[in-house]
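Please see the structure below; I have some questions.
All protein chains of the complex are present and in place, except for one that has been dropped.
What follows is subunit A.
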Amino acid sequence: MPAATTRAPSSHAPDPEEPAPRKLYRSADGRMLGGVARGLAGHLGLPVAWVRFVFLGLFFADGLGALLYAVFWIVVPLGVGGVGGVDRSLFETAPDGRRRLRKPDTGQVFALLALLVGAVVFVGNVDMGSKADRYVWPALLIGAGSVLVWRQADNARRAQWIEVGRRRRVLHLARGLAGVALVGLGLAAFMVVRGSAAQLGTALTAAIAVLTGIALLAGPYLVRMTQDLSEERLMRIRAQERAEVAAHVHDSVLHTLTLIQRNADDGGEVRRLARAQERELRNWLYNPEGTGKEEAEEPSSLAEAVKRAAAEVEDKHGVPLEVVVVGDCPLDEKLAAQMQAAREAMVNAAKYGGEGGAVQVFAEVEGRTVFVSVRDRGPGFDLDAVPDDRMGVRESIIGRMQRNGGTARLRSVPGGGTEVELEMERASE
């Protein structure tokens, strides 16, 4: 079918990492009938109104527009997007859904034939004077009925992807019934008009008998097929998940284990690797987004910044840092300075107090105050005994905090560890 295989002549170039040709989809967003015009407009990069106008114009050319529209409707699968929403195509996230949708199923082909017959009858009779009424109205009824049912099918399929419309089930049912009733009415009208109303009973009986027979023969097969299909889909989803986990484990865990084997004698290095790996896996397993990998851009919130700094120090010095963050707030300039001071404190704690166990980092946002404490259980030291030329604590921590309007306290008990407390007011908004 020409419409389905149309390549992209549009202004939207295909994604560089996905060289497959862009397919045409009907738009499920903001459509009026089948979403054909919207989908086409999105595909061609034209305003929807133009496309709709062309269809309307063609309609007056012996109903060609309606015919064309119907063909598009049947052949082109429904997608999400169209004008203004091209990037939201759902098929990237549900690749298996695409393959199934691409095949027009037989029911649709039959429906197309029915509609074609209806259209032909319509066109053939539209200017036949008094006889017209006898065919035109039933045909219109049938057409309207099928349109109703078809859109219904689209909506049902769409609701399968995006979990919406559950509360509208009654409405959907009503619409479906109305469509069936309209088609039935149209067909009955044909029969009445053609004078075969007398044999209506016999014809109905025969039709019902045939339908029942078909249902009995094909029913179990159809049920079985849908079951198999859904089962297969489930298996595929599982397989995908497993593949993803395997890929992740392969990328990080196996790699780390190899490194550990190679560095088995270097205890510090092994600990460092294990900690980094543990943190990454933990992040990956327990974070809602499940992204333990991409940490490229700058942190935007305090909690993120604290965790990032701690992770970096941990990686560098091989000392575990336990981070507890209470509350969160966006980073501003003053807080960024506080973060730098905290980082310096963490480095000091890891360097000089790392033997006593994990370094505890605690950050709390309380109202307008941000409090950070870094605590180690190392040997501790006497600040006054530190020579004046050692600028680490004085400049990087205490001085930096004071310059930015905060306070830093240093508590160190020889033999009982060191704690650095940093307090900063948030900039007023």
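FYI, contacts are C-beta pairs under 8 Å (C-beta built on N, C-alpha and C of every residue); 3 or more make two chains touch, one makes a residue touch a chain; residues count from 1.
Operating definition for what follows: contacts and distances are computed from a predicted model.
Asks: Pick, from "LuxR C-terminal-related transcriptional regulator", "NADH dehydrogenase (Ubiquinone) 24 kDa subunit", "Phage tail protein" or "ABC transporter permease", the protein name that UniProt gives for the chain of this complex that is not shown.
Replies: Options "LuxR C-terminal-related transcriptional regulator", "NADH dehydrogenase (Ubiquinone) 24 kDa subunit", "Phage tail protein" or "ABC transporter permease" considered; the missing chain's recorded name is "LuxR C-terminal-related transcriptional regulator".
Asks: Among A:57, A:327 or A:405, single out the residue that touches the unshown chain.
Replies: The missing chain is touched by A:327.
Asks: Among the options A:343, A:377 or A:426, which residue touches the chain absent from this view?
Replies: The missing chain is touched by A:377.
Asks: Can you name the residues of subunit A that touch the chain not displayed here?
Replies: These residues of subunit A touch the chain that is not shown: 282, 285-286, 288, 320, 322, 324-327, 356-358, 360, 362, 364, 366, 373, 375, 377, 419.
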